[in-house]
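Sharing a structure below in structure tokens format, with a few things to ask.
Here the complex is missing one protein chain, while the rest keep their positions.
As written, the chain order gives the labels A and B, with residue 1 at the start of each chain.
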Amino acid sequence: MSRTFLGMPGRALERGFPANAAAAVRDSQLRFNLRKATRTIRGKRASVVAELPDWEGLRQAGKSIKDHTLRNLDRYLLQLEGAVTAAGGHVHWARDADEANRIVAGLVKATGETEVVKVKSMATQEIGLNEALAAEGVTAYETDLAELIVQLGDDWPSHILVPAIHRNRAEIREIFRKRMGEWGRPAPEDLTDDPRALAEAARLHLRERFLSTKVAISGANFMIAETGTLVVLESEGNGRMCLTLPRTLISVVGIEKILPTWRDLEVFLQLLPRSSTGERMNPYTSTWTGATEGQEFHLVLLDNGRTDVLADEVGRQALRCIRCSACLNVCPVYERAGGHAYGSVYPGPIGAILTPQLRGMGSELDRSLPYASSLCGACYEVCPVAIDIPEVLVDLRAKARHPRAERLGMAAAGWIFNRPERLALAQRAGGRLRRFVPKRLPGPMSAWTDTRDIPDIPRESFRDWWDRTGGGQTGTEPRDGAAR
Amino acid sequence: MRVALFITCVNDTLFPGTGKATVTLLRRLGVDVAFPRAQTCCGQMHVNTGYREEGVRLARHFAEVFGGYDAVVVPSGSCGAMVREQYPRLAPAATEEVVPKVYELSEFLIDVLGVTDVGAYYPHRVTYHPTCHSLRGLHLGDRPLRLLRNVRGLELVPLPGAEECCGFGGTFAVKNPAISAAMCADKVGNVMATGAQVLCAADNSCLMHIGGTLTRQKTGVKIMHLAEILAATEATEDAPAAATIERSAP
Partner (left out) sequence: MNARDQILARIRGAVTGAPDVEVPRDYRGATGPGPGAGTAEPRLIDLLAERLRDYRAIVHVVPEAEIASVVREALARRAAARLVVPDGLPSAWLRPPEGEAVPYETVPYETVRDDPELSAGDLDRVDGVITGCAAAIAETGTIVLDAGPGQGRRALTLLPDYHLCVVRADQVVAGVPDAVAVLVAERPLTWISGPSATSDIELDRVEGVHGPRTLEVVIST
């Protein structure tokens, strides 16, 4: 499989996840920011989900609608294409990031414009569209507040929904003060770190841009095959600005974002807002069909590795994902490692299963992602489309290439476990050597003993005790303080 | 009813006391429990580390060993979850008969035997960590808590952030030591906040991890498997060496 580009810098890609994460754990500011943010959103989500008596029914419906759609994806894409075209829109197909970028750049240049406004979209981050447009002399302005923070800070997104989650208010104020002027209207002199003031600064900074820019680029949360309707959920109104004001609208959307019928929205417009921002409904949802209110509309349908994922029986469930980010917010690993450690625009539990599938497991990082989880199952529990992330992680682990020492160790353990006599012998050997086990172990096992003691090895295993005492019916306890 | 004990390889090798406690407890409740000698490991370590073939072999072996019993009792949430969640994917045909007969200890006590008061006595301040696989894999719910609440003398204190993972995760603890240790540090902080003398769980692997940190930090908090508390009586309380010795004491 060719290496699919997923919009991330080399930095995080060079090392495996454990090294990236270890560096992040030492960053106390980052950990504080993430802990605060993820805990806030967890609580909100839990309370609005608990409000609905039929959440589990919605979740099962959401899961099944997506599975059914994926099974019939070719048919629904053609239906969508027909409906969008009939409504005056233009549909383009892109096999990979390069092709999508070429199509978009071509469409922008055909308008004669050199500036575009963008509403946050994972698909365009994934294909690195901003960089591709810059290479063609087109400047893309991010308009989502968090994306703006990331763009002004020369940073990378670290969360699906809140790309600047790793930044706190004081850091954001600094970024605005230092960089806003380079991109347009500068931040007010007396800018404070009050979130209201920061939001106001973004409003003023972007206002002119919205009123004057002629081309906008968006993604979409859903596309309705039956009617050709696209749906975008957002909070700030920057989405509405982009979707409404410019003369030309270009939407880049992954092929899996489709829903068969208009009615299916009744499920997803309940699942998504409650799972993502923890609100009963997000402030704004826009739907449009084809060329609307005199706009020119282009839809770019993106594959970029998705059909490879679709071919995997276990892994394809990752394509059900509606990018709500609930799994990130509950993940104890994400909370401590942050998004950058995952080396992809898709961080957290969904990133750990999606990135290695989209990109393959050729690099150290991508091989380490399926192991970036304690398999605690919190992600599966909150996922609104019931993606069994632990199941996919375990499946990917079976497909990954394993280090030689580990292979040998696992083979040895397997050999022992295959025969109870061998297990008994190994236990007795351990029991005899118990006094010689050091408090700190060498080699890879030092990873354990750096922070934890190892338990004492008992003199007698359970099975030997059972044999000796007839299951505790006869005989006495060996004199062994540690074995209770 | 023919009842077998699946001790699990971790308990067998490192925590035989949990096995003995389980046997003591079940006998006290009138259950004649067998220990099939041919049992080894459920295969969880292999499967979760990416060695599926060994896992399939061990799943089949499990089905052969335990196939003839009416119920299989497992004093481990994660091994129980392994059997129930993963066997149907790994070796569906071979394991479909045995899987529904496998019970984690608290399930067996409450759902099969119908008891919540097992006649235990344990006069200590205890907090309970539900462990991920017991909670989200087996959905044990409040079963262990119901059992603990009926232990005479026991003061049960709620654990803040109880549902959060302790950071063990099998090979995760070794492959991602920094994150694992950070998770454990938070868990230990929560345990300390309760003021409990004893941390209890239905899974010795998580306890080994948290306990290893508790002793490294010289906190004095003991770890106890659920079976060990439920097996305790006035008699064992009088002979502390039999029930409450700190695991790490040499």
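Methods note: contacts are C-beta pairs under 8 Å (C-beta built on N, C-alpha and C of every residue); 3 or more make two chains touch, one makes a residue touch a chain.
Keep in mind the model is a prediction, meaning the values are calculated, not measured.
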Inset, instruction - Quick one: jot down which shown chains the absent chain touches. - result: A
Legend entry - Among A:E14, A:D27, A:E131 or A:E266, the residue in touch with the chain that has been omitted: A:E266
Legend entry - Contact residue for the chain not shown (choose from A:A146, A:A341 or A:L375): A:A146
Inset, instruction - Have a look at A:L107, A:M241, A:A318 or A:V333 and name the one touching the chain we're not showing. - result: A:M241
Inset, instruction - Identify the residue among A:V49, A:A94 or A:C331 that touches the chain left out of the display. - result: A:A94
Inset, instruction - May I ask you to list the residues on chain A that touch the chain which is not drawn? - result: 33, 36-38, 40-41, 53-54, 57-58, 60-61, 64-65, 67-68, 70-74, 77-78, 87, 93-95, 99, 143-146, 149, 162, 164-165, 168-169, 172, 195-196, 198-200, 202-203, 206-207, 210-211, 224, 226-227, 229, 235-238, 240-241, 243-245, 255, 262-263, 265-267, 269-270, 273, 277, 279-289, 292-293, 301, 303, 307-308, 310-311, 313, 316
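To be clear about the criterion, only the chains that are shown with their structure count from here on.
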Inset, instruction - Would you mind writing out the residues of chain B in touch with chain A in their complex? - result: 7, 9, 11-17, 19-21, 23-24, 27, 33, 35, 37-41, 43, 45-52, 54, 57-58, 61, 86, 89, 132-133, 135-137, 163-165, 167-185, 208-209, 211-213, 215-216, 228, 241-243, 245, 247-250
Legend entry - Contacting residues of chain A [partner chain B, same complex]: 17-18, 21-22, 25-26, 31, 332-333, 336-337, 368, 370-378, 380-381, 391, 394, 397-400, 402, 406, 410-411, 413-414, 416-420, 423, 426-427, 430, 444-445, 447-448, 450-458, 460-463, 465-467, 471-472, 477, 481-484
